[in-house]
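Excluded from the complex is one protein chain; the other protein chains are retained at their positions.
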Amino acid sequence: MLDYREPNEIPEEFRHLVSERALRGETMLLNMGPQHPSTHGVLRLLLELDGEIIVNCIPDIGFLHTGIEKNMEAKRYQQAEVMTDRIDYMNNAMNNLVYCLALEKLTELDVPLRAQGIRVIVAELTRLSSHLLWLGTSGLDLGAMSIFMYAFRERELILDMLEMISGQRMMTTYIRPGGLWRDVPVEFEDTLRNFIKIMPGRIAEYRGLLEKNPIFRDRTISIGVINEEECIRWGITGPILRATGRAYDLRKVRPYSGYEQYDFEIPTHDGGDIFGRYFVRVNEMLQSVRILEQALDKLPYGPVRSTNRKYVPPPRAELGVSMEALIHHFKLWTEGFKPPVGSVYTAVEGSHGELGVFMESNGSPKPMRVHFNTPSFINLQMLPLLTRGRFVADVVGIIASIDIVLGDCDR
Amino acid sequence: MGLEQKAGDMGIVTARLEDVVNWARTRAMWPALFGLACCAIEMMAAQAANYDMSRFGMELMRASPRQSDLMFVAGRVTNKMGPVLRRLYNQMPDPKWVISMGDCASCGGVFNNYAIFQGVDEVVPVDVYVAGCPPRPEALFHAVITLHEKVKREKLTKYA
Partner (left out) sequence: MSEEKLHAAVQAMSERFEAEVEVFRGETTLFLAAEKMPAAAAALRDEFGFDNLLDASALDYWPETPDLGRFHVFYQLFSMQHYAMLRLRTRLDNANPTMPTLTGVYPNANWKEREMWDMFGITFEDHPDPRRILMPYDWEGHPLRKDYPLGYEEIQFTFNFDEINQRKPNAKGLR
């Protein structure tokens, strides 16, 4: 890579994307490079500018491509789950959840009801933590620094709870095929109830900090507008689609893991702009707290992992007394389990949109193909649509409102 | 009959120049903003109010590498990002230090494949390695304190 390049030289790979005016030198090409304080990760944007107005915006991704899908084909199913945490590192448990749901659909494994309830609790906690981080960093991008500190204060409470149940703050791998890794400890319920009690007040605090602020309103209302038909044409799901007025949420349309029994609303807004997406996400946080409360109230007693020993290892106490348990343990640890041949597609409502997994198995203990359908990859495609004709200063706000995570985008 | 005994009550302290320079360098190192992946989230958590990084003078993360002394390489470095990392490191003025945060930056971590550098020390020289996936904010502070101890032992002729 050269350290010096001739001015006005456009690299070969972009020549067909920039307009004629750039080649003549009328418009300027500005590189919002991979290291930038506001691009939420390593995203490179090539902006074609006519003064301050953006003529075109070309996203360049791949700076965080980790080769997770290929690496998962070299590991067994249980080992490959560890890598799923790191795909969308803001809502870790949802990646685990969708992988386990796909595996359970493929192998027709049963999940006990207590495990389903706790899965919902962990998923909603990670959705809250992802939205809190989004709120903090997008406030930071738009100039409001104190909201960052407030949002992280709550996020620490959530991470403490995740550490209590699994030992790890972020990459928990708590949701395993057949249920969960282990049951929640005794202190978890009281901590969660305390959290549920204080959270709505805190969310009201954030809204009080931002919503009536004239600078925030000027920077977000009627900026980055997209309407519903374009969203559906471009395959956008998640809070962006809900901010255009369409109440589409996978937890209601294709419910999974017991979401049918909980009563919650789908917040929408019909502006389609940055303010609409902010509004939808903040209200989603309130609905998540509601779901947490209902899930905790309705949580039944019982086992937390399936007893199908072909896929789920036996507890260690059994190994001393039962020969079959020893054999199952041995086979699972040395060879791994072998799902039936076939392919499935499962999706959950992640905090950024629809997070899906396409899993194909050829009967061997290693997955033949695992493909993650990640929302950030799809949502980033429409960035040129949203930024054409806008000022450079709006780009930061628009990227913050789409809420992309580059690990999710590049895998 | 040293200088301090004569003039000590006037508020004069004597020390070696090396010690003073090293002490000053540790007291407010400005980090360059180089969060790549999941470890960046823990770096941000270390900066937030619960675990406060401004105790070390580091609350201000400079976006431009020309204004920073310390680079936390937080996250996994891929083939496409490697030259960018080296370019940014070259732009930082001396004295500069690198803390490699997390397993992926130190040794490749969970990912042992074609796309990830197996340790960022294939690209830049590293002073302190922090283990963890992601490391807790307390582990990050331990790394910062270790770096401070290392800086206090440096010789003046290193950057002269």
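Order of writing sets the chain letters: A and B. Residues in each chain are counted from 1.
Criterion: contacts are C-beta pairs under 8 Å (C-beta built on N, C-alpha and C of every residue); 3 or more make two chains touch, one makes a residue touch a chain.
Being a predicted model, the structure only gives us computed values, none of them experimental.
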Residue, one of A:N56, A:N71, A:S257 or A:S401, that touches the chain absent here: A:N71
Which residue of B:M61, B:V77, B:M101 or B:A115 touches the chain not shown here: B:A115
Touching residue (missing chain; options A:P37, A:G62, A:G245 or A:P303): A:G62
Footprint left on chain A by the chain that the document does not show: 13, 16-17, 61-62, 65, 67, 69-71, 74, 105-106, 108, 232-235, 248, 253-254, 342-345, 347, 354, 356, 358, 360, 368-369, 371, 373, 377-378, 381, 410-411
Touch list for chain B against the chain that is not drawn: 79-80, 108, 112-115, 118-119, 121-127
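We take it that only the chains that are shown with their structure count from here on.
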Chain A and chain B: spacing of chain centres that average the CA atoms, whole Å: 30
In the complex with chain B, residue positions of chain A that touch it: 1, 3, 33-37, 41-42, 62-68, 70-71, 82-83, 86, 89-90, 133, 136-137, 148-149, 152-153, 155-156, 159, 169-171, 406-407, 410
Interfacial residue positions of chain B with respect to chain A in the complex: 33-38, 40-42, 44-45, 48-50, 61, 63, 65, 75-76, 78, 80-81, 83-84, 87-88, 90, 110-116, 133-134, 136
